[in-house]
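Have a look at this one.
Of the protein chains in this complex, all but one are displayed in their positions.
Up next is chain A:
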Amino acid sequence: MIIINTLGYILIFLGTLFLFLGALGLLRMPDVYNRLQAGTKATTLGALSTIIGVGMVETDWFLKTLIIAIFILMTNPIGSHAIARAARLSRIAVDKITAQDKYQENYLNKKGSDQNASNF
């Protein structure tokens, strides 16, 4: 029992570290899309680890924490995808460091300038 308790505290600490690194990447990255990578993936892993760790420390709450973790695991990528799609549709440019933009070539420049939003 004491092993599961210690493992839960280690998971909480690691998850907190991932949350901090995700926020730091949000401050350091050069572009909206890079910030989206840092601020969503690392934060999802950190929140998942922290919540499962709390469920391992207090064993009675494990089912409820598992439900919260699965909910965050399902909804966080959907929000990230919606933000990236909105940023690209509102013509926010990609930074010069990450200059490859296949989305611009294939979809946004295919026909016209303003009606192409109805393609997808």
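Some notes on this structure:
Simple rule for what comes next: a contact is a pair of C-beta atoms (placed from the backbone, for glycine too) under 8 Å apart; a residue touches a chain by one contact, two chains touch by 3 or more; residues count from 1.
Everything that follows uses one rule, which is that contacts and distances are computed from a predicted model.
The listed options are "CidA/LrgA family protein", "Branched-chain amino acid transport system permease protein", "Membrane bound protein complex subunit mbxB" or "Ion-translocating oxidoreductase complex subunit C", and the UniProt record of the chain not shown names that protein "Membrane bound protein complex subunit mbxB".
The missing chain lies against chain A, touching residues 9, 12-13, 15-17, 19-20, 22-24, 26-27, 32, 35-36, 39-40, 43-44, 46-47, 50-51, 54, 57-58, 60-61, 64-65, 67-68, 71-72, 75-76, 78-80, 82-83, 85-87, 89-90, 92, 117.
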